[in-house]
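Of the protein chains in this complex, one is absent; all others appear in place.
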Amino acid sequence: MKSGLLQTPIGEGQDCLGEEMHRFASELYPICRSITGRGIRETLARIQQRIPLKLTEIPTGTPVFDWTVPREWNIRDAYIRNSTGQRVVDFQQHTLHVVNYSAPVHATLSLRELKPHLHSLPDRPDWIPYRTSYYKEDWGLCLSHNQLLALEDDNYEVCIDSSLEAGHLALGECFLPGNSSDEVLISCHACHPSLANDNLSGITVATALAASLLQCKLRYSYRFLFLPGTIGAISWLALNKDTAQRVRHGLVLTCLGDMGGFHYKKSRRGDAEIDRAAVHVLRHCGEPTEVLDFSPYGYDERQYCSPGFNLPVGCLMRSVWGTFPEYHTSADNLDFIHPAQLTRSLRLCQSIVDVLENNRVYLNRNPWCEPQLGKRGLYGSTGGESLDREINARLWVLNMSDGAHSLLYIAEKSGLPFSEVLSAAELLRDSGLLSEVPESS
Amino acid sequence: MKSGLLQTPIGEGQDCLGEEMHRFASELYPICRSITGRGIRETLARIQQRIPLKLTEIPTGTPVFDWTVPREWNIRDAYIRNSTGQRVVDFQQHTLHVVNYSAPVHATLSLRELKPHLHSLPDRPDWIPYRTSYYKEDWGLCLSHNQLLALEDDNYEVCIDSSLEAGHLALGECFLPGNSSDEVLISCHACHPSLANDNLSGITVATALAASLLQCKLRYSYRFLFLPGTIGAISWLALNKDTAQRVRHGLVLTCLGDMGGFHYKKSRRGDAEIDRAAVHVLRHCGEPTEVLDFSPYGYDERQYCSPGFNLPVGCLMRSVWGTFPEYHTSADNLDFIHPAQLTRSLRLCQSIVDVLENNRVYLNRNPWCEPQLGKRGLYGSTGGESLDREINARLWVLNMSDGAHSLLYIAEKSGLPFSEVLSAAELLRDSGLLSEVPESS
Partner (left out) sequence: MKSGLLQTPIGEGQDCLGEEMHRFASELYPICRSITGRGIRETLARIQQRIPLKLTEIPTGTPVFDWTVPREWNIRDAYIRNSTGQRVVDFQQHTLHVVNYSAPVHATLSLRELKPHLHSLPDRPDWIPYRTSYYKEDWGLCLSHNQLLALEDDNYEVCIDSSLEAGHLALGECFLPGNSSDEVLISCHACHPSLANDNLSGITVATALAASLLQCKLRYSYRFLFLPGTIGAISWLALNKDTAQRVRHGLVLTCLGDMGGFHYKKSRRGDAEIDRAAVHVLRHCGEPTEVLDFSPYGYDERQYCSPGFNLPVGCLMRSVWGTFPEYHTSADNLDFIHPAQLTRSLRLCQSIVDVLENNRVYLNRNPWCEPQLGKRGLYGSTGGESLDREINARLWVLNMSDGAHSLLYIAEKSGLPFSEVLSAAELLRDSGLLSEVPESS
């Protein structure tokens, strides 16, 4: 990939891009996703309309490391009807109303019998919580606390028209081949129902990132994974142990549409090139940012960074899961994510990719003293002025290019943004002052 | 030793323990200890009433590295009597009144002749200073500055009824054998006369620590040394050079009864396991603490950390010698040390021992992705809630247990207290998810 290709300034065109990402999120929002079933399958189909996607279906019961692919869950309807026949809780109104992965039920219960199966948020009385019960067969409904308080003593018809049956777990892969078989892995979970930031923002940014790379001549091969959280990543890793060994850099993308600043959580290695690239790009992005050390909970970096794999995979977020009140509630809706934030998140991902694609090692071909930049028109003509920013970058690249230091190292050491270091290196290379050190195979 | 055995919460029983330690200090307080003589011998005899103690007597004149075991000093009485026959300074009132290791003297002197042999503290006119003259034969008396000012021009009978004769240097060892011949060394000086914090607090805490370990099945062997400062440690090291090589961890204990927060002074190595264990335990102890870098002055860590030995021995104190006004004065008395502080100091020592005893390396037997904790009842049943503290500890242990990281490392990295990491590891081991990495011999 040519340097800077992705870094066109944010103008009108990019607002379009943010709007398009938000529109895509709106399209996916009503679908009731889960870790298996038609919801995620339909989501993958819509991603496939935008980028090439290979779908994989893994049968229920397949052993994947310590786990087993679970039954396929599908749901048609769910409600609570009072004795007058009115739907007081209605899955058709919001996918969060049903505890995700609920077993089917159809019964008439008193309010007292029903209550243990109802979930609400007393502190946020207007919001519906998001609850799941994947690995313990159970059923339940979620509702706003105000809805719960409004329930009178009555006999209620409760119905969850779901099925849990042998089927498949679906996941999608978009593979973009590059010069090298070494891979960059981009992973997002796609198993949350109507949750915009924690799910759809990652999916839409990853899709747009893949689309933008489709046209590029790439140094690395790129693999985008859209899969159910935890079990999906475990399944993919179990079936692709060899491919996983080719992952040289990786990012889990999620929560990228809210108003928060960027957070990058480092890989388990802590000093992998992806960690250094992400930290560098964050430092220069002009937004508030924070770098977090690795911890073994969070998203699918838990699996990629398990000790057997220990892949160099970090996690990029704006607000961090569990730290914003809207997290895992109906308030994480389409108003909570913003086109401009999605665009900036995409740009940041592209900047990280830019670093990875262009982070090479050069060799100064005139290592004994400085080469005479002036006679090549690469130095200011009149001495004595204050240091020019571009000349500064050239001197840094020349001084550090002893065959042992990458451009990213030079950017870190000099405090200059990678793009300026790269421009200087390309100019010096084109002037014959630098030669590229071949990558060790 | 089983984890947590020592860490019963401080309740009524422990107040008893603190009272008992303070009572023991009170019993030892009146004895006039020195680096040799009956004082330290009687002190060791009283320790021996509480824990098994092997006594060693090293003859005067024995060469110990660059030093020689000095003559044995004993004292029966010392006083200054004025011309009316009144004892104006009286050793029977306080052991500090005599310069420790004073040569015998019996003379009548004018006040002017006497004064060069008198020591007082003008800034603290009520306190008697502590002075010694071990390696230069001399004599002197110490008194409060008010006493000194009250001395009228008179002829004084000065008497120090002491003896400096060939004899022995006495030291005591309590050895508790463990599974391994590798040793933990606990050392306290026992050569200071009536000084409570700087001497007796270390002796009583070390004695109680040894008593508490007596009943335990231990991983390491423990060696408690009660000996005269400097010359005692040098003598022990000279006669036990091979044993010293088995010391894997060590602590010098002193000044553990005052109201100050804990100070841990690192070993010369700076990053030994004892340093990391002590720093970790201090960080989580809930009291103000400070960690000090190694320096080659202080207590007997000077000898253990001399370059030839370079043993991993740190020093645990509350207030640091020389930094509190009561240091080396009669104000370092039984009121200056407190039962509750002695108890907390003992608990802290036990927590450090707990870390050393249980700091093992485990291997995650399912290193490829996370094992499914849920099916083993080790995970919360319903997804979506905030992270549970116990699950967090389990995930840390699983993720880091690649055979290279100890539980102490995991505690340091995760910020969790060692006890929680240990509980998680034991649970996971009992569930078959971890196996213990055998110690390299």
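The first chain written gets the first letter, and so on, giving A and B; residue counts start at 1 in each chain.
Quick note on the criterion: a residue touches a chain if its C-beta (ideal position, glycine included) is under 8 Å from a C-beta of that chain, and two chains touch if they have at least 3 such contacts.
Nothing here was measured: the structure is a model prediction, and the numbers come from that model.
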item: Option touching the unshown chain, where A:Pro30, A:Pro288 or A:Gly374 are the choices; value: A:Gly374
item: Selected residue (touches chain absent from view) among B:Ile234, B:Ile337, B:Leu378 or B:Leu428; value: B:Ile234
item: Selected from B:Gln147, B:Ser162, B:Gln303 or B:Ser319 as touching the chain missing from the view; value: B:Gln303
item: Where the unshown chain meets chain B, residue by residue; value: 64-67, 129-136, 138, 230, 233-234, 237-238, 241, 268, 295-297, 302-303, 305-310, 322, 328
item: Residues of chain A (touch criterion as defined above) contacting the omitted chain; value: 364, 366-372, 374-375, 379, 381-384, 386-387, 391-392, 395-396, 398-402, 414
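Note that only the chains that are shown with their structure count from here on.
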item: Chain A-chain B separation of Cα centroids, rounded to whole Å; value: 54
